[in-house]
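All protein chains of the complex are present and in place, except for one that has been dropped.
Coming up: subunit A.
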């Protein structure tokens, strides 16, 4: 087995357990644990008058019933506001169990613990909550009028308001640049709500060890380290007495980065209070009404441009619907505002957003996190510019591209990490060239004409994006070589199907020169690695990948030092191949890494034949030096962190050909092409998989998925029956091509790939439908009946 594995399509090491039913997801743990269930608000906005639990008390197997009044200390306080921002002047978070007022359907009001879930739900059904109705505030524009309030103390329902402005090189404001431009357009663009919707919902399982005074929590989370800190703080426990583990997680896509969820602190608290194991597994309806959604935004655009299509001034005003609470701050509209600019240099830019409360489920990042909206905005704008000027859409894009020689390129804005938005590298013209070739852009007009001759309508669309990936602040990696020659890698961030066990093992095997079979990887387990941020923003490969590489380099250096002593060689002449340290060019002068690991740890007591070498009478240590030299530590292990100055910027371009049925308005994607640049590829098979999955979610967002709230704040389609996620029959075959522009910011030259696929899809499909139909498409998703309505409107 070769040890050069970086860049190879190595098969996943996760799969052996996952295809045999041996994975361990949250609900697979803790057989026999008590089950928690929740009484949730059936109303969008109401005051709790009374909670009567008496009827539930007779339920067989009932263990406990809790309301807000039962919660002690910090548990009774509102949940943390995770990402404060100066513009978020009116941030509000929920109580773990509602106190006095409920602000969306699904808000937890009572927690029940019983022998099993069936019984817990029986008890929930018998609990009577009396409500006094308050006026529900639904729809971002209605909410922005501020007639009725979601929070009494938040005037106008405005949680945050932020303006960012970048003047042109000549010092003109966006307004001035637009007014002075030879051509101007103004329009509105809408995107509706969707959601991450992982196939496994949330879940928490907690065990309290009364003898030890310690708590072990398993959570289906994207950040176990941060859940740990939150649980310790909320329960008043010393941090070392709390461990949090993310087991196998059945998808996250953003929603599971939010924490602590009410259930994530209530279940551990109940476990500790009751001295019993307690588990809560979210059901699908709960996931719809009590986790998080994303995407809904209304965007008003003003653009000024010259006759070549150069954008001279761009002014975007965004109304962002963040739902009832803001635990995750205003990251989504910040990302929209900044990443909207994509691969382009814009003359002058002004962006303003208002983030508005409504009586709906809270909004937090979902794969893409505000970028799909931003890209929809920018790309629709460029399509309109092209249409206005009668130019090819790709020509207008090319006219505005940042050139390959203009990096690092400073967009003049502040990004989601609080740092300047400076692109590190990219090659946008080449990407466009590849995409046009892949989809056959230049020959499409003939194809379209041929189709038209057969009475068919087809159209082609394009969308480009830049994605800031690998945001800080940091991740770490720990690498230990044990005396059996095995390599144990751990990192604190978590996995939800991205194949981290495989790619991190590839990195470690490559760096250390060991067979990948000897490498094992643990993620998201605070017992193994306590310092981490989490998995989001396409950051795992960049952050933990580099941290692990750096940790491996430390281990390698130490291994060579010890081996050099043993072999009486110069460490600079040594190499490691297949787990054996040897003198370059002289394979016979060698020592296995396993032996190096033994020698790294001076022993008094041997525990097997091999370790006898490291004991004090073995003659291996120099008598005139301390067994552990100054500055050294026992053991062949290393820990390092990667903390980049700022994000690294991946990019990509997608194109699609769609067909619209002249009769039924059915929309079919005939072809879908992706050119993707995430720097150096660690595992191309896994990157492609990420792209496929992202595009599929993008297709969902473009054609099918939306959260339908009625005026009472009831979510009308809270099931898989009614919220339409694509099946295999709805997703086109995705054709991909890769460009590898390494990032100069990190040792591996990698950029993130997790979110990319989803980002431009709504823009691309809108562009293609518009091309097929000749009707402006300014709102996504679009269904056949929406298209039909647009046709009627245009006709009549």
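The rule is short, and it goes like this: a residue touches a chain if its C-beta (ideal position, glycine included) is under 8 Å from a C-beta of that chain, and two chains touch if they have at least 3 such contacts; residues count from 1.
FYI, contacts and distances are computed from a predicted model.
Participant: Out of "Ribose ABC transporter permease", "Biotin synthase auxiliary protein", "YcjX family protein" or "(2Fe-2S)-binding protein", which one is the UniProt protein name for the chain not included here?
Facilitator: Per the UniProt record, the undisplayed chain of the complex is "(2Fe-2S)-binding protein".
Participant: Thinking of the whole complex, not just what is shown, which of A:66, A:95, A:253 or A:428 touches the missing chain?
Facilitator: For the chain that is not drawn, the touching residue is A:253.
Participant: Which is it among A:274, A:725 or A:775 that touches the chain not included here?
Facilitator: A:725
Participant: In the whole complex, not just what's shown, which of A:5, A:678, A:696 or A:748 touches the removed chain?
Facilitator: Among A:5, A:678, A:696 or A:748, only A:696 touches the chain that is not shown.
Participant: Going by the contact rule already stated, which one of A:164, A:381 or A:496 would touch the omitted chain in the full complex?
Facilitator: A:496
Participant: Please identify, in ascending order, the residues of subunit A that touch the omitted chain?
Facilitator: 11-12, 14-16, 18-25, 27-28, 31, 60-61, 116, 118-119, 122, 197-200, 248-251, 253, 283-284, 496-499, 685-686, 688-689, 691-697, 719-721, 725, 727-729, 731, 733-734, 757
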